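Here the complex is missing a single protein chain, while all its other protein chains stay put.
And then subunit A:
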Amino acid sequence: MTLRPLYAPMDRVTVEQIPFHASDGTELGLSRLIANTPTDQNGTDRPAVLLLHGLTASADMFVLPETRNLVDVLLSAGYEPWLLDWRGSCRLPHNEGRVRYTFDDVALYDIPEAVSYIRDRIGRRQLFVVAHCLGALSLSLSMTGGLVPGLAGVVAQGVFMTPKYSARSRLLGHLGGEWGRSRWTHLPVDFTKVGFRSRYTPMFALASLSAGDCDDPTCHILHNSAWGTGASLYVHENLHERTHNRLAELFGSAPTWIGPHLRRMELAHTAMPWNTAGQGYDQLPENALDSADRIDCPVLLLAGSDNKTFHDSNELCYDILSSRHPDLDVRYVEIPGYGHVDPFIGRGAALDVFGHIVDFLDERSAAST
């Protein structure tokens, strides 16, 4: 087993780590969290919430011990959180491996199979999904492919079906990324592992050019460059100091070979599979937006007002879905002053963000009863 242990506040929660492999043989991580209080230990009627991280992050982003994290808030609000480390997790070795994957695999294997497993465990209880970034984008492919029917509700943060970069990120990410992917299999973020003399040094040096007062190269590569794409993952000021100091644990290497799939979707501003018909992925839709009428549950789209990675992608998604598919229950909430990933890992996320998520889940839970 190669899965790195979950870094959770063990004084507050108990982690049930479940050995989990996708049907294509890829090792994944699945865990159920229970609060360390007698009432919570015995609670069996809680709606379940599956949390999906973004590419190169991991389930750790939902259980930061240094802040009031999403798992804490969900447990307090009466939900049962489940964390899936899909194959893009930095707790797993796949991003630095030689076996390539695409978001098709995540949409076809990881998410539906995790959902299926959880459903077997929770019986008739409701199941929600809260997903971030490319976890949410993969989820949109699963949903529009009809692979995860019957969810009680979905929260998609950062991006969902309409990825959109800035002009700068297009240039650096799509064009520069093309240059990079023939040289590197992955781009690391942990400068302490990379060292001063490595083939990645020029990339760290470039990222540090507009670093301001921060002197952490790992922060530079994430905040000023986002693995060379010219994006920015978070509003620096929103991070807790301890979170800032452990960024290298929270984010891992980005595989360069996944760039073309992302580029294809971004240039079209539409989630779509990499593999075309006849390659074993026929269950996935040709184009997620065209198949959006297969979404069968309410969707809450969240985005930070200062998202410098996928910008106003979710607002665009909301506009498109509400005009082309007016029957869908889609809402959009913008979080003032937040960036791309800090709506989950920011020190004030419990105050500014999680209330929207819990309100949505509560509303859907109440509606079903």
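The rule we apply is simple: a residue touches a chain if its C-beta (ideal position, glycine included) is under 8 Å from a C-beta of that chain, and two chains touch if they have at least 3 such contacts; residues count from 1.
Everything below uses one rule, namely that contacts and distances are computed from a predicted model.
Between the names "NAD-dependent epimerase/dehydratase family protein", "FAD:protein FMN transferase", "Iron-sulfur cluster-binding protein" or "ABC transporter permease", the one given in UniProt for the chain missing from this structure view is "NAD-dependent epimerase/dehydratase family protein". Of the candidate positions A:132, A:174, A:223 or A:308, contact with the unshown chain belongs to A:174.
Against the chain not shown here, subunit A presents residues 68, 73, 76-77, 98, 100, 162, 164, 174, 178, 181-185, 212-213, 237, 256-257, 260, 263-264, 267-270, 272, 286-287, 289-290, 305-306, 316, 319-320, 323-324, 336-337, 347-348, 350-352, 354-355, 358-359.
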